[in-house]
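Encoded as structure tokens, here's the structure I'll be asking about.
What you see is the complex with one protein chain gone and the rest in place.
Chain nomenclature is as follows: A and B, assigned in order of appearance, with residue numbering initiated at 1 for each chain independently.
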Amino acid sequence: MVEIAATAIDAATLSTREVNALMRARLESGSTEICVENPNARHNLAVALLRPGRVRFLGSVGYYCGGLMDGAEIHVEGSAGWGLAESMSQGHVVVHGGAGNGAAAAIRGGTVVIHGDAAARLGVSMKGGLVLVAGDCGYMAGFMGQKGTLVVCGNTGQAFADSMYATTCYVGGSIGALGTDAVIEPLSAEEAATLDGLLAEHLPAELRAQKPAGRDFKKVVAGRKLWNFDKHNWKAWQDAL
Amino acid sequence: MDDTAVDSTRPLLQSSGTYTAEVMRGIHTKAETGIYEIRGYGTLRQRRWATFDDLTFLPCGLTRIPLEGYREKCSTKTVLGGRFAKRPLELEIPIMITGMSWGALSYNAKAALAKAAAKVGTSNTTGDGGLSPAEREFAKDYVYEVLPSRYGIDVHDLRGASAIELTIGQGAKPGTGGLLLGSKISETIAHQRDLPVGVDQRSPARHPDMLGPDDMVIKIEELREATDGQVPIFVKLGASRTFDDVKLAAKAGADVVVVDGMEGGTGASPAILQEHTGIPTLAAVCEARAALEDCGLYGEVQLIIAGGIRDGVDAAKAMALGADAVYIGTAALISLNCNKPLYVEDYKALGTEPYHCHHCHTGRCPVGITTQDPELMKRLDIEQGAERALNLLRAMTLEIQMLARACGKSDVHHLEPEDMAALTMEASIICGVPLAGTRKVFGR
Partner (left out) sequence: MDTRSILAGLRRMCGILGYFRKTPGSDDQLGATMLSMLEALGRRGPDSAGVALVGPVHRASYIVRIQAGDELDLSQQAIAENREAIETFARGLDNSSNVSSSGVYVRFLLAGDIDLPALTSRIESLGEGIRVLSVGHAMELSKEVGSPRLLEGKHHISAFAGTHGIGHTRLCTESIVDLSHSQPFWGRGAADVAIVHNGHITNYHQLRRKYEQRGVGFVTENDSEVLAVYLAEALNRGATLRQGLDGVLRDMDGAFSCLAVTATEMGFVKDPYAFKPLVVAETDDFVAVATEEIAIRSAIPGDYKVSEAQVEEVRVWSR
């Protein structure tokens, strides 16, 4: 497939609808690398990208960048707003800066990598996939996480991994406070090795070097006390509902 | 011995109006379980508030001319979402099937409803859990619901929809998330929803990436981006602060606002929420219409009303008050044999009887509608169910047409508040319609 020489799309002169339409058209005609200049933290950029290909934003993006994605790749050189890659089924999203609330909300697959910090509700309701934050994360990360893997190399905020189903979380720094029904479990040697592999694969070398080794991560999963109503667990339910 | 013979020596029983048998039973249950009661169906307590029953139509007499019921046409075509969508939703009738999840409902129930809707030319709404296999196979126009849980959300299914419904809340339990108890989280449902098998699923009350009207503006734009601006975006609200919420939804860019009133149904929810949250559907439709008029968008933004719409009369009254279409849920299930006296022993095993059952949450539905048990589901034959639901939709449509014609309308959408009178003061005040016998509108 011929890589169509990518002149960058200048978002400054185009509406969001036009930027997205141009992006999709290029992806459809086989372009594998698209640059967008001056995204200027606008919302809804690269929503519903359904074809393989890489989009690079030379700046910050606003809300829902990469939302509803199936199979593309997005790199954001600045920061991202709320709902980064929300509901993504497959694909790869990397943010060099930080991400706002609800990053990787409800993703069903794919990977979301944040080099900076993530704000509140990272990976909320996630249904699969991998979320990896090199920095810290904020309040209620992993809330109601159903499946998939959440890795935070730095510190977490309060209510970490609150009310989860079957998402597995790993924390390299300190845990601000565990959420309702979140428990720490021992980390196996295999998991430590897997973590080392993930960090090596997804983070640039200098960044990875600043982060803990796989074996120093803590593993957090659901205690399962909220999975079924049970009067003997009244204390847990009082906080949960 | 004849137990029913009147025994004058038996003491006269006097029950408390405060601590009724139902209240006592509720306290006994809580003492046993330590948790609130969860059940299906919706508001069960007797309706002592203003409802559609407090309105009556004023057919033509000398001042207006009726249309002949069997000859003159009365159009039922309904178009929703012309505000921004390139492809508004066009329906043959103003009645649509509301969102009911596959999970709460069986595959056969979803299939029957999808087939009926397709046949009559109306839409089916997916409900929690995304597009079900039944709808994938049988539905023609489906409204794709995006709920706070985001279970089963798939961008391709979203793009295949005839409309997207961004759900903020539901009439039965506004402000709270959905519930599906463990017995109904089967392997297939668990797989669809990415949950462990057998959990008592509690859905979130809030969207994960959207927390208020400011965010909703952006979210609606995102959904439009995802669908190339083709299809209408509905915003569904559980009727609570309806006047405020409808204005916000309209201003935020919704093509259509759905308002689901207090009497709306549910497969499983805490009983107290069903009984004591939200405002009745009659009040809701009046607030919703007033809200749209207040921001100058009545007519531009369409209104779908839901929550205890039982027949064509309720639908016609809702439309006269301002609805462009109505959603039915419980009525559609009843057409599929819900509460029919079939398999009566199984109703009894649940502790209930036909015409009194609201035990959807147990997953042991005797007629195969709200169950995931394959054996029970067999009791609902898809073809027969589809035919029954289709008949209900047709009969309801005929009822609406009959009333419209009697009021001199050649189009059901021409029904107006002025076609009705109120039978109670409250209905007059709430609806702005004269109290029959007085020619006066009270409270305005």
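We take it that a contact is a pair of C-beta atoms (placed from the backbone, for glycine too) under 8 Å apart; a residue touches a chain by one contact, two chains touch by 3 or more.
Note that the structure is a prediction, hence the values are computed from the model and not measured.
Engineer: Thinking of the whole complex, not just what is shown, which of A:G100, A:G128 or A:G145 touches the missing chain?
Structural biologist: Residue touching the chain left out of view: A:G100.
Engineer: Out of B:L58, B:V79, B:A205 or B:C295, which is the one that touches the chain we can't see?
Structural biologist: Residue touching the absent chain, from the options given: B:C295.
Engineer: Looking beyond the chains shown, say which of A:S60, A:S89, A:T111 or A:T180 touches the absent one.
Structural biologist: Answering carefully, the residue with contact to the hidden chain is A:S60.
Engineer: Would you write out the residues of chain B that touch the absent chain, in ascending order?
Structural biologist: Answer for chain B: residues 211-215, 217, 243-244, 247-248, 251-252, 294-296 touch the chain left out.
Engineer: Using the touch rule from the top, list residues of chain A that touch the missing partner.
Structural biologist: Within chain A, the residues touching the omitted chain are 40-43, 59-60, 62, 78-79, 81-82, 97-101, 116-117, 119-121, 138-140, 157-158.
Everything below uses one rule, namely that only the chains that are shown with their structure count from here on.
Engineer: Flag every residue of chain A that touches chain B in the complex, lowest number first.
Structural biologist: Touch list, chain A to chain B: 16-17, 20, 43-44, 47-48, 50, 62-64, 67-70, 82-83, 86-87, 89, 101-102, 105-106, 108, 121, 124-125, 127-128, 143-144, 146-147, 165-166, 226-229, 231-232, 234, 237, 241.
Engineer: Enumerate the contact residues on chain B facing chain A in the complex.
Structural biologist: Residues of chain B touching chain A: 33-35, 38, 149-151, 153-156, 158-159, 182, 193-196, 198-200, 202, 204, 208-210, 215, 218-219, 221-222, 225-227, 229.
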